[in-house]
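Worksheet: the structure to be examined is printed underneath.
With one protein chain removed, the remaining protein chains of the complex are shown where they sit.
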Amino acid sequence: MNQIWFAIGCLGMALGALIFGFGAHNAQNERWRILFTLNFFIAAIASVLYLAMWTGHGQSIVYDRPTYWVRYVTWILSTPLQILTVTYLGGTSLAFTGAVVGADILMIATGFVATMSPKPINYIWYIVSCGFFIGMFYMLFNQYRSQANAKHPRSRRVFTKLITVHLILWLIYPVIWILGGTGFNLISSTVETASYTILDLVAKVGFGFLALNSFKQLDQAGEAPRLERVLS
Amino acid sequence: MNQIWFAIGCLGMALGALIFGFGAHNAQNERWRILFTLNFFIAAIASVLYLAMWTGHGQSIVYDRPTYWVRYVTWILSTPLQILTVTYLGGTSLAFTGAVVGADILMIATGFVATMSPKPINYIWYIVSCGFFIGMFYMLFNQYRSQANAKHPRSRRVFTKLITVHLILWLIYPVIWILGGTGFNLISSTVETASYTILDLVAKVGFGFLALNSFKQLDQAGEAPRLERVLS
Partner (left out) sequence: MNQIWFAIGCLGMALGALIFGFGAHNAQNERWRILFTLNFFIAAIASVLYLAMWTGHGQSIVYDRPTYWVRYVTWILSTPLQILTVTYLGGTSLAFTGAVVGADILMIATGFVATMSPKPINYIWYIVSCGFFIGMFYMLFNQYRSQANAKHPRSRRVFTKLITVHLILWLIYPVIWILGGTGFNLISSTVETASYTILDLVAKVGFGFLALNSFKQLDQAGEAPRLERVLS
């Protein structure tokens, strides 16, 4: 059963990568191209992840449960690109971009350790990982939003919507983790795999379209990211 | 026999690193220093790789064949520096530099999975890796070249030569892979090791000298990379 979901994930992400890659190729200017390129790589990395699980890689038996640790290897590459998408749109300063990316990487790394730990030590690491999650979204809802609003006074609702959707989608991951075999074991392995696959598709390809739509709204309000802002 | 080739690789790369490091130390300005520094690290990383294989590290028996997986660990660090050398000379925009580096990293990562896979699954991954290879060189021959030509109207031939040599050298790697024990097993382990070593020396130290020569030609045409362009 898991194999079917890996195939769906692989092909769905590849389709997303194709669309974003085509968008990057035909982008009318560099500002759009940066956004399409980021989303292409987010989807392409995820497609490679699902292909790896589909062809039987990246899985080990860890303390009696089959564990797809390869998810964390690819998440440590793809989630910073998702943060960069959000901070690119918001014109976030270097210090805050670095801080959010840093918290994200520590969240994934400690989540990986949680996944590879025996119970009950895994719960300690789960709590640490959730701590970085909270720190990350605290920054997004406070400093990120205030910087974005200050630079885009006519587009405040765009950013509130963007990070609220971001928060809701990313909140589901630790819920699946704690309900699945990694935590309290309340859902079956197939439900766990299916949930991660659907969530990944929505959180990566779906969120990519939301980011593109946000950019369009900023552009129409005359507030799209300027290039010099990317490096400031 | 392999040991001799590892020793040649280690010492050859160390000599290259010494020359490039000396060049960086005595560079007349920051623009030259960036180029020498990039090439120093490309050669230094490769020298460390060959020392590792020489001292018996980074090798495992994978599905009955001895596999030097450590090559991929160092390639994932050194090949992006080679891309940066090329995009530095060409004054490539941020979005395209990121896209070429991203395709390169995915090419090496999927090539690593191919190398660690049983037959025939390894061929699936080999094809995926070649796909990223094609995407990378498509970008170099199209967007990269058109940006480089637009910024250096008097030096078009420099860039065509640079990326043509780049393409030819990097094309030989997947050919050795498919002929060697990782693929159809048509060449012996010693021929495979010797081929990789000679190719690495030409593709890293040799290509480094070509990059330096390209810079000199750009400089003489009054079109050498300006510093502000590195970050744009």
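Per-chain residue numbering starts at 1, and chain names A and B are given in the order in which the chains are listed.
Operating definition for what follows: a contact is a pair of C-beta atoms (placed from the backbone, for glycine too) under 8 Å apart; a residue touches a chain by one contact, two chains touch by 3 or more.
Given the structure is predicted, the values throughout are model-derived calculations rather than measurements.
Visitor: Decide which residue listed in A:Val73, A:Leu106 or A:Cys130 touches the omitted chain of the complex.
Guide: A:Leu106
Visitor: Suppose we count only contacts with the excluded chain; which residues of subunit A make the list?
Guide: 93-96, 98-99, 102, 106, 109-110, 113, 116-117, 121, 124-125, 128, 231-232
Visitor: Since one chain has been left out of the picture, which residues of subunit B touch it in the full complex?
Guide: 24, 30, 33-34, 37, 40-41, 44-45, 48, 51-52, 55-57, 227, 230-231
We adopt the following convention: only the chains that are shown with their structure count from here on.
Visitor: Could you say what rotation angle superposes subunit A on its sequence twin subunit B, using C-alpha positions and rounding to the nearest 5°?
Guide: A turn of 120 degrees brings the C-alpha atoms of subunit A onto subunit B.
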